[in-house]
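Here you go, one structure.
Apart from one protein chain that is not included, each protein chain of the complex appears where it belongs.
Residue numbering begins at 1 within each chain, and the chains themselves are lettered A and B in the order written.
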Amino acid sequence: MSISRILIYGVLTLAALFYLLPLTVMLMTSLKDLDEIRSGTLLSLPQTLNFDAWGKAWGTACTGVSCEGLKGYFWNSVLIVVPAVVISTVLGALNGYVLTKWKFTGSNLFFGMLLIGTMIPFQVILLPMARTLGLLGLAGTTSGLVMVHIIYGLAFTTLFFRNYYVSIPNELVNAARIDGAGFWLIFRRIILPVSTPIIVVSIIWQFTQIWNDFLFGVVYSSGGDQPITVALNNLVNTSTGVKEYNVDMAAAIIAALPTLLVYVVAGKYFVRGLTAGAVKG
Amino acid sequence: MNASNAPRQSLGDYLPKLVVAPTFIAALVFIYGFILWNAWLSFSSSRMLPKYDWAGTIQYEKLFANDRWWVAAENLLIFGGLFIVICLALGLFLAIFLDQKIRAEGAIRTIYLYPMALSFIVTGTAWKWILNPELGVQRMVREMGFETFTFDWLVNTEMAIYTVVIAGVWQSSGFVMALCLAGLRGVDDNIIKAARVDGASMPLIYRKIIIPGLRPVFFSALIVLTHIAIKSFDLIIALTGGGPGFATDVPATFMYTYAFTRGQIGLGSAASMMMLMAVIAIIVPYLYSELREKNNEH
Partner (left out) sequence: MQALKINNVEKTFGKVKVLKGIDLAIEPGQFLILVGPSGCGKSTLLNMIAGLESVSNGSITIGERDVTHLDPKDRDIAMVFQSYALYPNMTVRENISFGLEIRKTPKQEKQAIVDKVSKMLQIEPLLDRKPKQLSGGQRQRVAMGRALARDPSIFLFDEPLSNLDAKLRVEMRSEIKELHQRVGTTIVYVTHDQIEAMTLGDVIAVMKDGEIQQFGSPQEIYDNPRNQFIAGFMGSPSMNFIPCQIEKVDGSMQIALESGGVQHLLPIKQNIAGLTSYAGKSVVLGIRPEQITQPGEDKADSALVSCAVEIIEPTGPDTLITVRINGVKTVCRIHPTAHCNVNELMPLQFDMSKTVFFDSDSEQRIY
């Protein structure tokens, strides 16, 4: 191998270590007990594989007022994510379908309007939304949070489907219209069957965004209804007594597992979502 | 594909409009309506509770007279600037290296990108531990023999903001790498071949042909990174909590603190309007240049 190849692989490996380091440290720390942590360093290997911290993080750690670990909040996140992902994906698909195959005057304007919606900092709607949720009786509930995630996820899912459906030839729809198919039949029998890739992209993107969200979670939920990110933050920042770094790390990994797993399994769809959003086209 | 090929409506076909109506209404109300509402709040005298009066610009005056706001604004510039520049540089750098027909490319790409799949809270928590002043990097380096090494940036008022840069770059540079790699691969092979026939060396080709060809990708990455930087909230809450004191405050955390924990709704909404202005200041020129390019292409 030539010098330049060695150099290239060397640099790339160094970078890989940089990216892997935090995860490795987290994992190792979570498997140590507090004495080991205090006497060793970040990178010293755990002497035994001690899963106590994990048990604590899941079932007994204190997240603010209650001390029942992350398990309840994990479930909350699931309850929030599933309906929000499903509904925003379905609506996004229908929107994309209409915007590309059933254009009407103003449809481009509508799309532009949505697109701008993806760019605003959410801080500008925090207060009005808080008041609105209060008025609707949804303040501090998971349903309220689901609603918020659906509304602000619609712009992205619509973008994904619209950009994908643009490349389905219009002649296909025309042929179906001549055959006698109407709006819904065309969607069900012609468009949906070829939509699998983009549906996956949309689901993975939305799942990651919503599971990882903190801002909406911390503002619009309270107490036992909070998502796991809020609970994690509470857990780590609760300053009663001794800081249990191993529990903190275990908790962080638990919170990260779902999206990490999704990424490992279906990473290329995740990347497609990223690049589709950025190269808005 | 020309417009006349797209199926048009026969008379009275309301169904498609009906289907997008909910989204349309939602966007109208929950985005634009809310922005207007928020603007009103920023011109009101609201404190603990919203008050829909007209108080002129006192909230903005209060904002600009607030030292902590200026710290936050300055922090955004420092963090944002470094974050964007380093992400772009690192991303491009890694993309170029990865473009060299590497054997385990897929695996390496996966490794560089996985941080994007994590919540900023997780990232912040992890780096908070790594940069822990006593037990983190400082101790590790000391144990390796450098007895006087200090790395207490996390609790250092001057340096804390730079820890946010480190964590942010770790999380987002993979994304820039992915974009740049796609962009690099999108450069027309024939142009590169022509250049090689002309006798250009690879570094020269990279410099004069490929990298300039990445302009649109760069632009996209810039927009997205700027967006991430301005919105940064989760990362700072988890990494430093805004501290020490408010040394790592940014407009997003400032707004949250004042609006939701200090009963200053009017001030908070003014801060969020300033954030919106910042985003508009970036987006509008970008959209303008995009539209202009599209018109030039015709």
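As a working rule, a contact is a pair of C-beta atoms (placed from the backbone, for glycine too) under 8 Å apart; a residue touches a chain by one contact, two chains touch by 3 or more.
If you're wondering where the values come from, they're calculated on a predicted model, not measured in any experiment.
Asks: Which of A:Leu43, A:Val82, A:Leu185 or A:Leu261 sits in contact with the chain that's absent?
Replies: The single option touching the absent chain is A:Leu185.
Asks: Who touches the missing chain here, A:Ala176, A:Leu232, A:Ile254 or A:Val271?
Replies: Of these options, the touching residue for the absent chain is A:Ala176.
Asks: Contact with the hidden chain only, please: which chain A residues?
Replies: Per the touch rule, chain A residues meeting the hidden chain are 169, 171-172, 174-181, 185, 189-190, 193-194.
Just so we're on the same page, only the chains that are shown with their structure count from here on.
Asks: Averaged over CA atoms, how far is the centre of chain A from the centre of chain B? Could you give it in whole Å?
Replies: It comes to 16 Å between the two C-alpha centres.
Asks: What residues on chain A touch chain B, complex-wise?
Replies: Where chain A meets chain B, its residues are 8-9, 11-12, 15-16, 18-23, 25-26, 29, 37-38, 41-43, 91, 94-95, 98-104, 107, 110, 113-114, 116-117, 119-129, 131, 151-152, 154-155, 158, 169-171, 173-174, 177, 183, 208, 211-215, 218-219, 229, 232-233, 236-237, 245, 248-249, 251-253, 255-256, 259-260, 262-264, 267, 270-271, 274-275, 277-280.
Asks: Using the touch definition up top, name the residues of chain B that touch chain A in the complex.
Replies: Per the touch definition, chain B meets chain A at residues 1, 3, 5-9, 13, 15-17, 19-20, 22-24, 26-28, 30-35, 37-38, 41, 50, 94, 97-98, 100, 102, 108, 110-123, 125-130, 132, 135-137, 139-140, 143, 170, 174-175, 178-179, 182, 216-217, 220-221, 223-224, 227, 230-231, 233-234, 237-238, 241, 251-252, 255-256, 259-260, 265, 268-269, 271-273, 275-276, 278-279, 283.
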